[in-house]
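What you see is the complex with one protein chain gone and the rest in place.
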Amino acid sequence: MTARAVIDVSELPSATMDHRSTIWWGNLMLLCIETMMFALLVGAYFYIRQNFYEWPPPKVHDPPAIYHAVPLLTVPTINLVLLLMSCIPMAWVDRACLKHNQMSVTLGLVVVILCGAAVIIFRFLEFHSLLFKWNENAYASAVWTILGMHLLHLFTGTLEFALLLSWLLLKDMDVKHARDIRVTATYWYWIAGVWLVLYAIVYLSPRFL
Amino acid sequence: MKSGFGLLTASFLILISGCKREDRGFRVSAPAANAIQAISLDPIHPGGASTDELIKNDYEENAYALSEGKRLYSQMNCVGCHAHGGGGMGVPLMDDKWIYGSRPEQVFATIVEGRPNGMPSFRGKIPDYQVWALVAYVRSMSGLASQNAAPNRDDHMHLGPPESSREQQSPKDVPPTK
Amino acid sequence: MSRRAREHKAWRFNVGAGVILLMLFAASGCRGSQNVLNPGGSQASHISNLWWFYFWITVSIYCLVLIFLISAIIRTTRKPFVPAGSREVLPTNSDEERRKTIFIGAAIGLSLATLFVLFLADLFTGRSLHSLRAADALTIKVTGHQWWWEAVYEDQVASNQVTTANEIHLPVGKPVQIKLASHDVIHSFWVPNLHGKKDLIPGHPTTLWIQADKAGVYRGQCAEFCGHQHAHMRLLVVAEDEEYFQQWLSRERSNAHIPETENQIHGEKVFLQTTCVMCHAIQGTVANGKVGPNLTHVANRRMLAAGRIPNARGYLAGWILDPQHLKPGVQMPQHNLSSDQLQALLDYLESLN
Partner (left out) sequence: MSALVLEQKELNEPLERVALERVWKRPPGFIGWITTTHHKDIAIRYIVTAFIFFALAGILAFFMRLQLSFPENNILGPDRYNQFFTVHGMTMMFLFAVPVMEALGLYFVPLMIGTRNVAFPRMNAFGYYTYLAGGILLYVGLFLNIGPDTGWFSYVPLSGPQFSPGKRVDFWAQMITLTEIAALVGAVEIIVTVFKMRAPGMSLNRLPIFVWAQLITAFMIIFAMPAIMLGSGMLAMDRLTHVSTHFFNPAEGGDALLYQHIFWFFGHPEVYIIFIPATGFVSTIIPVFARRKIFGYTALVLSLISIGFIGFGLWVHHMFATPVPELGQSFFTAASMMIAIPSGIQIFCWIATLWGGKPQMQLPLLFVLGFIALFVLGGLTGVILASVSLDLQVHDTFFVVAHFHYVLIGGAVFPLFAAIYYWFPKWTGRLLDKSLGLWHFWLFFIGFNLTFFPMHQLGLKGMPRRIYTYAYDSGWANLNLLATTGAAIMGISIVLFLINVWRSRHSGVNAGPNPWHSPTLEWATESPPPDYNFVYLPTVQSREPLWDEVSPPVVCGLSNRKRESLITTLMEAAPDHRYELPEDSIWPVILALVVGGGISWAIFDPWAVPISALLTFIVLCFWFWRGNEPASLTHHVQSSEDLQLLKSEANKI
């Protein structure tokens, strides 16, 4: 039994729900990696643009041939609005987690998962509004890759919410799982924010730049 | 644990068959060249069944030979008449209709002997082992060569799915129309 | 002699040997017809001067750093000997630290200035390299193929256009424009004695201006990995006086030599009836294949197969029968010619000068 100067940490909380937790920082690093990936994809998109006189290139492979084959706007805009709207129930779930209100978190998650599923379905429709198949030319390849990578994130976010929802339905929610839901909420905000930028690049830049 | 293991052993078996697909045979002896004498245009033989056993052109498994075949297809100006398989002056090659037989030795005979209505004879003009590479490539245009070895897209305009992603057309022997 | 001193002596010996080795290499490295430090053209001499400027500055910086490093080690012999693994930790007195900070600040300032000088030297050399222009200069279109070079001497009069392969002739003292384009993968046109290298990238045609000041035969090589035979994709640049160049050019423009002897006629028949005619072109005969090099004046080339073999009858025979043995992976097929066909073909090809 030796007496030594000591810092007693036994009273400190066992988990926190905000940026002080390690999982929040891990998620931030993931967002840095994916943002870098999208930045390079957008860079490649504009680099390929130098090789074309007409951007996007005329659609000639199957009739009707279109000279200025700019991607259509209706379905993508609906999808964008839907994705941004899904951030409202997300914010509601976020606040409910802070208040440990398990019932409203469960309900909120169901709404978010439905919004996510809707956005995914609209994304599959959105691929047709690009007017090209992915293997027709470099423009189509770049644009399909941007939409495809973002679709991968939509799947990941929605399925992660489904997993968290199934935990809430089977077991009760403690601080750790509330923290996980808030971290995934940050990930969902990032998905919506990145799509705002990518939407402008894929759909608006050919029209206005 | 089992699913992962099953996946890995499956991909390992594919890898084993890989080495044959991948070797760059530069100085290669052609497949049985003397079998050419045994070819006949139609299967009817006096005295019953024909004796020619099926010749297997192992270039159809080798990715390097198929890509050499594709290079020769454009360099020896087959493109001039047959285009990229869709046909023009020459007959289309990517469909399932074969006038003079679709088996490797029959396509070999067509190239070497030439055919009426414009197909020139390339005997002596293209060495045998390069003709076998052309035969392998021509058959891969209708999906008859192995999917993994068939050439992918080339650095030219996009003309439709490359040979590796065309589904296999089961060949039908069709008598010449004219 | 204590172990520590022996180690320092080993250090000093090593550094000394290193510097002498450096001198030996620097001196012995300046000959040869494919050598950066043996300039035959104006641009290569600019770069070579820049090289020696950089070389002596970097060597002096390197010796300075080594001297400081070794003296930092040797200074301890004057201090009391510290047994290995002693727990004692030296205090750091502040004025010695300040003196070191000032010294390092000066060293950084010096290296900053040196780097700036090096950067300016490079900037001026770069400008002089790119300033070589001439209005109606000779233009050669060099196309890189998988593992050989095609050179086309452009001319307003289409019939005066000359197509040759793997050997480029230049007039001495005049700037020449070389238009670079690739037929398949990325190659890199590099003749060290005349100029730096320039990549031939499909989709990015570029030009390179070179000028040979000294007559001579300079060797170049493809410098960007381009497949199996990247090692044997060499070219020759023959810089000669104006009248010799014009002689060569007029001979290249003429049609192929008409075969006279009975063997040469038989050789031409062999050439036109077997596989050669499918790929090669001989101006003046019916052979007009664009796949392989143009053989109209193949006899007066110094090397064959992009520098793989010298232009001699024995090598040419071996090359025709089995090119895969000399350049495995090359696109020229093997041939099984009978011996008289081969001899006739060799006679014919050797008559094409």
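Some observations on this one:
Lettered A, B and C in written order, each chain numbered from 1.
Note that in this section contacts are C-beta pairs under 8 Å (C-beta built on N, C-alpha and C of every residue); 3 or more make two chains touch, one makes a residue touch a chain.
Because the structure is predicted, anything quoted here is derived from the model rather than measured.
Partners of the chain left out, restricted to shown chains and counted across the full complex, are A, B, C.
Set against the missing chain, the residues A:Thr77, A:Gln102 or A:Thr145 yield one that touches it, A:Thr145. Think of the hidden chain as still there; on subunit B it touches residues 1, 3-5, 7-8, 10-12, 14-16, 18-19, 21-24, 26, 63-64, 66-67, 147-158, 161-162, 164-165. Contact between subunit A and the absent chain runs through residues 1-16, 20-22, 25-26, 29-30, 32-34, 36-37, 40-41, 44, 47-48, 50-52, 57, 134-142, 144-145, 152, 155, 159, 163, 167, 171-172, 174. Think of the hidden chain as still there; on subunit C it touches residues 3-4, 7, 11, 14-15, 18, 21, 25, 28-29, 32, 34-37, 44, 46-47, 50-51, 54-55, 58, 61-62, 65-66, 68-69, 72-73, 75-76, 79, 82, 84-90, 92, 96-97, 100-101, 103-104, 107-108, 111-112, 115, 118-119, 121-123, 125-126, 129-130, 146, 184-186, 188, 190, 192, 195-199, 201-204, 206, 219, 221-232, 234, 307-308, 328-329.
Note that in this section only the chains that are shown with their structure count from here on.
Judged by the touch criterion defined above, the protein chains link up one after another in an open path, with no loop closing it.
Subunit B and subunit C have Cα centroids lying 41 Å from one another. Averaging C-alpha coordinates per chain places the centre of subunit A 47 Å away from that of subunit B. Along subunit B, no residue makes contact with two or more other chains. Considering their complex, residues 24, 26-27, 71, 75-76, 124-127, 129-130, 155 of subunit B touch subunit C. Residue ranges on subunit B touching subunit A, taken from their complex, read 153, 158, 161. Of all residues in subunit C, only 202, 228, 273-275, 277-279, 291, 322, 324-325, 328-329, 331, 333-335 touch subunit B in the complex they form.
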